[in-house]
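And then subunit A:
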Amino acid sequence: MNDKLKIVAFVCENHAMSAIRAASTAGESLPESIRIIEVPCTGRIETPQLLDAIGDGADAVAVIGCLEENCYHDVGSMLARGRVNRIKDIMKDISLEPERIEMINSASVSGAMLMMKLRQFESRVAAMPVLVLKEAIK
Partner candidate 1 sequence: MTHVSNLQKIMDSGKFGVTGEIGPPRGADPEEMIKLAKELKGSADAFNLTDNQTAIVRLSSIGSAVIIMKEGMEPVVQMTCRDRNRIALQSDLLGASAIGVRNVLCLTGDHQIFGNEKSAKGVFDLDSISLLNTFRNMRDSKKQLSGEELVSAPKIFLGAAENPFGTPYEFRALRLQKKVNAGAQFIQTQAIFDMDWFERWMAEVRKMGIHDRVHIMGGVLPCKSLGAARYMKNKVPGMKVPDSIITRMKAAKDKGQEKEEGLRICVEMIERLKTIEGVHGVHIMAVAWEEMVPYIAKEAKLLPRPTL
Partner candidate 2 sequence: MIRAERKPVSEIARMLTGKKNVLVVGCKTCVAIGHAGGEKEVSELISALKIVSARDGHGWKFEQTVVERQCEKEWVRPIEDKIVSADAVVSLACGLGAQTIADMYPAKQVYPGVNTMFLGVPEEQGVFVEKCLACGECVMFETGGICPVARCAKSMRNGACGGSADGKCEVNLDTDCAWYMIYERLKLQGRLDLIMKISEPKDWAKSHAGGRRKIVRKDLLIQPTDRTGTEVKK
């Protein structure tokens, strides 16, 4: 069991961040393992950044954006989904669990549901074998 879990979450500053703030206001806190990186839109994230998060020592990566049918920037979270899936394929190819990276979509009012999904993601990752990097990436 991995108790020094590090999960990087790329969160769009629009609906996704609103959902997180709303949940926090309602007393629900983010799981401890999650570090947030706020981005203007998940569509802005390129694949090297997602891989580098793992390379820098994260056990998993969550990409949290608006619901696709209601993306603040139209196609941002849709583009992000494509890139997350591409990373999943690369992970599988290099013998890493593709489940270490996930796309999560949220409406601004669905803070509670988002938190629940993040807790579930955290438990799934915690159950995976620890990813040991023999060398420092940098």
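Just so we're on the same page, a residue touches a chain if its C-beta (ideal position, glycine included) is under 8 Å from a C-beta of that chain, and two chains touch if they have at least 3 such contacts; residues count from 1.
Per the selection procedure, all candidates are chains of the complex that A comes from, given by their letters.
Keep in mind the model is a prediction, meaning the values are calculated, not measured.
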Please name the candidate from 1 or 2 that touches subunit A in this complex.
2
So in the complex, the part of subunit A that touches candidate 2 is made up of which residues?
46-48, 51-52, 54-55, 90, 93-96, 131-137
